[in-house]
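One protein chain omitted, others in place.
The letters A and B name the chains in turn, as written, and every chain counts its residues from 1.
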Amino acid sequence: MRQLRRNRAAMLALGVIVLIVTACLLAPFYAHVIAHENPFASNITGTIRLNGKTVNVLQANTQGLGYGVTPIGPTWHFSNYFLGADDQGRDVFARLLYGGRSSLYIGASSAVICVAVAAIAGVAAGYFGGAVDWIVSRIFDIIWAFPVYLLAISLSVILETNGINFLFIHIEQGSLTIPILIIASVFIPYVGRPLRGIVLSLKEREFIQAAIGSGASDFHILRKEILPNVAPTIIVFFPLMVAFNMLTESALSFLGIGVQAPQASWGTIINDGLGLLYTRPLVGIMPGLMIVLTAGALNVLGDGFRDAFDPKAKLRGSI
Amino acid sequence: MSDATLNEPVLSVRDLSVTFATRQGPLRAVDGLSFDVGAKEVLGIVGESGSGKSVAMYSMLGLVRDSNVAITGSVKFEGREILGLSDRELQSVRGGDVGMIFQDPMTAMTPVYKVGWQIVEQIRAHSDMTKAQARSRAIELLGEVGIPDPKTRVDHFPHEFSGGMRQRVVIAMALSCNPKLLIADEPTTALDVTTQAQILDLMSKLQESYGSSIVIITHDMGVIAEVANRVVVMYAGRPAEIGPEIDVVRFPRHPYTWGLLGAVPRVDVKNRRLVTIPGTPVSPLDVPTGCAFGPRCQHKMAICDERPILRGGDGHVDACWLSDEQRVAIRSQATVRGVADE
Partner (left out) sequence: MLRFILRRFASAVVVLFTISVMVYLIFFATPGVDPAARIAGRSASPAVVEQVRIAFGLNRPLPIRYLLMMDHLFIKRDLTSYVNIGDKVVPQILAAAPVTLSLVLGAVVIWLIVGVLGGLVAAANKGKFIDPLIMFLGIAAVSVPAYWLGEVVNLITQNELHSSVFAWLPAPGWVPLTQSPGEWALHLLFPWLTLAALYAGIYARVLRAELVNALNEDYVRTARAKGLSERRILLRHALRCSLISITSLFGLDVGALVGGAALLTEVVFGLPGVGLLTYNALENLDLPVIMGTVMYGAFFIVLASAVVDVVYALLDPRVRIV
């Protein structure tokens, strides 16, 4: 812990993450109190007052063939339309904050699920061996051999259009839970495999053998001997998985199969910005910068965790 | 060869100190070590793990790669100062004039290359032999170190050899360029007991035929008694006692050496209880300003808070404040107690 606190880069990264998370949590405050805009409703005919003049949010296109409309650019006034509007006349800055909530929420919750399931499966496989190990390892193998993006895409296509109606589980289509579950499950082997390996080698070590020999219960050994030894690896994996999952989420959303309208995430906003790339590039650039900043900070933090808790860990250098 | 060159030491170390800068403060791993190694001499450096014996040897050849290390003193190899030379300047010394044997033969060779390739690599780094010449030399060497069927084994990978055989390969590699000095760092520690004896025999035999001087680092007084001509006993990075092997083993002067010798099982005394040195080795971060062994010494006196210098005569010196009379008294007492114990 002290070593982590001494790591200036990691502390800076933690600061950046806290800042971004706080800003995104304050999204409703900005949208309702400062900007008075609904970031999820079109505002095609809206107007704002700018420098004492009333200006349309969407203006006739002045470039190219003059078709369509160009949303207003950044006002740089910390009131409404701080970063301008998108082609629906929605406040980009408010959407950026709300999108950040979705992206962070999906990244973090899928990382929690992924790491938790992988830890349980990997530790069980490594500790109990035999049939448990065989089944878990085969499942890992199959998910692993699958093209990750294509698996995520296949699942998204089906689930996003139908929702999940399976036995007692009912998840509406468009719910954020669907991308969370998809992203969490495709990366389970990525975390589970190394954990299984660690437990396998732990089992050969004297202190575990001694515990087994002295007749300690499985539960006791798992809790008192195994868990403290795999915990560092789990801690190190976590920020990396959040970054990794966030990038995957943004890619799926960019392709239109992650977060569904009217919800926004950084990935969907980049997609929104695609059509405005040459007129209002900030719409697409800002969410990308947010992703780079967040994922970069998480990666730096992960490196710091690794140096502090698990210096010998041989993780695939983040991502 | 004239007498003068014969008498000139192959290796001459003066006041060697190795200090690591750590977060907890400076760590003095080697502190004021001086000794000479004469031609064809076998010098044993003995001490507990952490006494700085390996670090001292590695630091001489620039094999301590820590950027926080400071090495001072003087190390002359055949009269030439080698301390502070660059890697490039040291290349001809390392592996050419000075061969090295390491503790763990399991990890000492690059796992992905055949042993022959690795020996050839070293030969060709120090001579202009062709690949074929170097290869037949490698086969010859493997035969000399007692590897059966060297013509086939030269194309085997390190993991295909047993521990003892691998150590033989490492020895063959160290000898490949006819070194004038061989540094062996705990060459037998990782091996089982019967293999240990074979390796020591081999080293003695090869030392005779190659005429190299040897510095052998060990924590095992038994190894010293078997191969060394002269001994340096180290404690906490400092030399505690230096002298001819016979003198040090038969008439040890320093209380620490007494402890070390007590820890060797002897065949001549039946059922003698093994003596252990009380306490634990001093932390190298926290070496006392006085005698380093003081906190563990049963014969500690007030003056021991001052650092003793090496003194004595006839090439047998030690760093201890005890007077000769006191030593005789303590030793005879210890012998009486040892007999009474039986």
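Following the convention adopted for this analysis, contacts are C-beta pairs under 8 Å (C-beta built on N, C-alpha and C of every residue); 3 or more make two chains touch, one makes a residue touch a chain.
Bear in mind the structure is a predicted one, so any value in this text is a computation, not a measurement.
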Candidate in contact with the missing chain, chosen from A:I226, A:M241 or A:I270: A:I270
Candidates B:F102, B:F161, B:Y256 or B:W321 - the one touching the absent chain: B:F102
For chain B, residues in touch with the removed chain: 58, 61-63, 65, 67, 87-88, 90-96, 99-100, 102, 104, 107-113, 121-122, 125-126, 157, 159, 170, 173, 177
Chain A, residues in touch with the chain not shown (by the definition above): 141-142, 145-150, 153-155, 157-159, 161-163, 165-166, 243, 247, 250-251, 254-257, 267, 270, 273-274, 277-278, 281, 284-285, 287-288, 291-292, 295-296, 298-300, 303, 314, 316-319
